[in-house]
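Every protein chain but one is kept in place in this view of the complex.
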Amino acid sequence: MLDIQKIRKDFPVLGREVYGKPLIYLDNAATTQKPDTVIRSLVDYYENYNSNVHRGVHKLSMESTERFEEAREKVACFINSKSSNSIIWTRNATEAINLVANTWAQEHVKSGDEIVLTAMEHHSNLVPWQKVAKDKQALLKYIPLTADGRLDLTNIDDIICSRTKLVSIVHVSNSLGTINPVEELTAKARKVGASVLVDAAQSVPHMPVDVQQIDPDFLTISGHKMLGPTGIGALYAKEDILESMEPFLRGGEMVLEVTYEDASWNSLPMRFEAGTPNIADAVGMGAAVDYLSAIGMKSIRQHEVDITSYALDAIKAINGLDHYGPDDMSQRGGVISFNSPGVHPHDLGTFLDRLGIAVRTGHHCTMPLMRMLGVPATTRASFYLYNTKSEVDVLIDGLTEALGYFNDGSR
Amino acid sequence: MLDIQKIRKDFPVLGREVYGKPLIYLDNAATTQKPDTVIRSLVDYYENYNSNVHRGVHKLSMESTERFEEAREKVACFINSKSSNSIIWTRNATEAINLVANTWAQEHVKSGDEIVLTAMEHHSNLVPWQKVAKDKQALLKYIPLTADGRLDLTNIDDIICSRTKLVSIVHVSNSLGTINPVEELTAKARKVGASVLVDAAQSVPHMPVDVQQIDPDFLTISGHKMLGPTGIGALYAKEDILESMEPFLRGGEMVLEVTYEDASWNSLPMRFEAGTPNIADAVGMGAAVDYLSAIGMKSIRQHEVDITSYALDAIKAINGLDHYGPDDMSQRGGVISFNSPGVHPHDLGTFLDRLGIAVRTGHHCTMPLMRMLGVPATTRASFYLYNTKSEVDVLIDGLTEALGYFNDGSR
Amino acid sequence: MTDLADLDDIYGNQILEHRRNPRNREKLSNPDVTGRAINPFCGDQVDIQILFKDSRVSAVGIQAEGCLINQATASILSEFMVGMSITEMMSASNRFRDIMSSDVSKDKLGDLGNLVALVGVRKSPVRIKCALLPFSALEETL
Partner (left out) sequence: MTDLADLDDIYGNQILEHRRNPRNREKLSNPDVTGRAINPFCGDQVDIQILFKDSRVSAVGIQAEGCLINQATASILSEFMVGMSITEMMSASNRFRDIMSSDVSKDKLGDLGNLVALVGVRKSPVRIKCALLPFSALEETL
């Protein structure tokens, strides 16, 4: 069991009031708050050893290089990557996916090939593939959903087939909360010789994720969704695949030798990191990983299961509220999307905001999924290690009150 | 006149000792140190209103969106851009150049077109164009240098000619210190109908830069070289050109509408910012711009002229030290590269490091230029607003001592 | 029960009332001009039809889908428009946009009639665009 009250003290923003009410932050799928250790790691970097990395012979540069590469090791270790050369720093999960789409996919996807996605993909794991498909005359295929928002695998062997070049799937849906069977789907892809990308933006922060167990070719992570700073994310890729890939961005750091006519590429991981990297935020992401590891991903997952099932039960008990995604907590992360027929999510969100409750309202960057669900938007509460059941109680009271306010004009 | 002692107090790291000696930080062309206000802006962001931007209806999201867009306004204002829609956040200057190379250039550069660079370009404004040239069967042409490291414009009208599609030039050279006549070259490019990119990574931090006066199509900036955090930079581009460009990275934020089949693009500037942006560091870059503006770019430039000419005179007086770049301070920024025939820059750098002096040694991401100069590397001292003449004195003493140590074994 | 004073600033009585009893919701079958505005981010949509007589609005049909603020604004606007010339509507539309996007006080509103009820929406800046959507639909017709 996590000591939530102790954990909450590590997060300065959680002491904040909004509109005179204590902040209840339930927008963790959008971005998470940061513990003091992460914030301090940035301050420490800038106050003590800020310097450009790699090849500087002076003290500060040696120190920053060491901490920067140490952070890479930490991320590698966190997802059980064999080598830190498999970890490429990016700005966010979106850039990590774009990196693969612009290099590996542009080289390997050919006319007539198929790319398999799911019907619940985030725009970031959808729009890049639309471009690849267009450029290469390839076909996008979507694994459909069941009524309760899980992947419908009935015809999966028709979908993932000999024409499949890539299976690119979200591990945990940011809109539905669904946990997808990525290990099983990776095995299926392997059988037909397809490559696999797992969008782990919503899983790595919330549960143990082991790249050797799932065994994808690529896996993408967002630092700001796992207690880390904004502006940092990572691409994990198998080392031999990275070795065989053309560079993405070009410039300083990623070259070995440059003449006026031509250039050759540096070794991994620098080959994919052009220009001065986001040194401070990489160090900050290392500190985030330290924090999460110290608490333990299993305990974090267990806490989210507890709090989410508690919230789910309460939401189900509210009259006139639809919710999405599976009820079985073994298949759901800490995300609940819901809707009331007569109340637009934006009005609900504004109401809750005035009670100090931060939820996300909108399409959650999954417009096609929203259209499929037949709604313009949903209201989404998403939990993390610092959320409490009494915060859920305030949410539930607020929801009840809001439905009254907007539906009956009772106030 | 700047009150340097007062300014130095704003930079926590400048109080640091290395090897028991006060840090003398002369590696500002690689990255600059950060004032307290910038560091505090990050802490304030994370401790008080960290949240994902755009479309969130809750308080924190509205606050972070406001500060994030305010920072964009500040950068726009700082370089006198007409509109903040012209400012696209990137990770660094390198990404800004790659953005143009991967979108605008891929569309507009055709077989037989010419791209004009200079012989002193940083790899970041060279390697991306090598790829464009290769992809499009275009030709790279280099404006040559005079013996003292200025652009040799003797045959400029043969170089910038009717076949020229793009002129992409560094404003201030990070290796030589040379200030290039970008306004004049932009005018020449205009006459032949060519577009212009100015790599302003080393100018915007050090002198007043006005995009309406220089009038380039694109101008690229690096936040960490102007007191800002690592991980943030900007592309300035004329609004109508941005409007006409295809997106770069694809995913959340940059779309207007998405279906399973297709997507349309959001308005500027979001169209070019896929995924969660580096919110905190954008805010931090805004704080850096505030700091620089409060001091005044003219005063900063004047201080750099003073200290650089002081250092240049002293370096010229040392026996057996070659230096590069123009002597005329109106054509030189705060950068001095030098070499002693018998002493490798890395040994010189290591020696100075032990005296607490941080200089950069190596090719400074300008390998072709080094080869042209006939050296494998140089030692580079680069100054900023917080450097003092007495620091220069320590450098000069250290250099004299080092040459003795390595050349005569005197110690 | 929570103190919702702040919320009542945004969702004033008039707004809630107009949402419950939307005016001019019926579609005009023979309009002189029509307009549509969509905000794909939230799925809000406004359709408007206008009938003129002697260069002044004689009848309006307005159908707003989406959030309450959008719906209420559409309803209030449709009442406000009747009898106006195109120039008057353009002026009102511009003034309303100005006021919503700045901190101009209500007194400076001039004659914006019941639209004044929407000024409280400025307290939730991100929702301002919801109040502007019906105006975008109107501008489409002008």
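Chains here go by letter, A, B and C, matching the order in which they are written, and residues are numbered from 1 within each.
Please note the rule applied: a contact is a pair of C-beta atoms (placed from the backbone, for glycine too) under 8 Å apart; a residue touches a chain by one contact, two chains touch by 3 or more.
Not measured: the values here are computed from a predicted model.
By the touch rule given at the top, the unshown chain touches A, B in the complete complex. Annotation: of A:Lys9, A:Arg40 or A:Arg55, A:Arg55 touches the absent chain (contact as defined above). The chain omitted from view is touched by exactly one of B:Tyr45, B:Tyr291, B:Tyr324 or B:Phe351, namely B:Phe351. Touching the chain that is not shown, out of B:Pro144, B:Pro326 or B:Pro376: B:Pro376 (per the contact rule at the top). Mapped onto chain A, contacts with the missing chain fall at residues 55-57, 61-62, 65-66, 256-257.
Considering the complete assembly, chain B touches the hidden chain via residues 19, 343-347, 350-351, 353-355, 361-363, 367, 370, 375-377, 398, 401, 405-406, 409, 411.
In this text, only the chains that are shown with their structure count from here on.
Distance between chain B and chain C, defined via averaged C-alpha coordinates, is recorded as 48 Å.
Annotation for chain C: residues 40-41, 124, 127 touch two or more other chains.
Chain A has residues 19, 346, 350, 353, 362, 367 in contact with two or more other chains.
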